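Encoded as structure tokens, here's the structure I'll be asking about.
A single protein chain has been omitted; all remaining protein chains appear in their positions.
Coming up: chain A.
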């Protein structure tokens, strides 16, 4: 195809998506107060002030996960990345941040016909910015997390994917009677990311 020369390469797209995951996860952890705000530092990214954790243990954990995501994104094995916030005491899932990943490696099938044509870095950044802004604004409608919370990152992969031994199967941790709010999406033309958050009803 003529357009493929101008579009972002697979590795470039993977880089963008992985970076987006890193920043949005950090952003959620900060905005939802899962880790104390003083352990975050401000970094300029996407034309916004992004909060990034300075906690060594947390950075190490996120590094491990994103490195693995990198290879899965390249092989188009990831279907979803889900950040689940659970109460430490109640063990109940309270919030579920879903990033659905659609990968289109086949040089523009029919599914992707709406996204045809090259896309500039600037447009992608603007789309990512919109999602990050929505994450920031989400504190206005999400219920307050009244108990100490922990989080977990679930990855939905293809059945056929190769999974290293450091990863294990898990429950999807769905929220009973949860309310779902769809957030914006962004696409690099190779990867299409749909974001959504669902939360447990307030009692």
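Brief remarks on what is shown
As a working rule, a residue touches a chain if its C-beta (ideal position, glycine included) is under 8 Å from a C-beta of that chain, and two chains touch if they have at least 3 such contacts; residues count from 1.
Methods note: contacts and distances are computed from a predicted model.
Of "DNA polymerase", "Postreplication repair E3 ubiquitin-protein ligase RAD18", "Nicolin 1, tubulin polyglutamylase complex subunit" or "CDC20/Fizzy WD40 domain-containing protein", only "CDC20/Fizzy WD40 domain-containing protein" is the UniProt protein name of the chain excluded from the display. Which of A:43, A:126, A:139 or A:181 touches the hidden chain is settled by the complete complex: it is A:139. When the whole complex is considered, the residue among A:12, A:33, A:49 or A:201 that touches the unshown chain is A:33. Listed for chain A, the residues touching the missing chain in the whole complex are 32-37, 55, 57-58, 61-62, 64-65, 68, 79-80, 88, 100, 111, 139-140, 143-159, 161, 163, 166-172, 174, 202.
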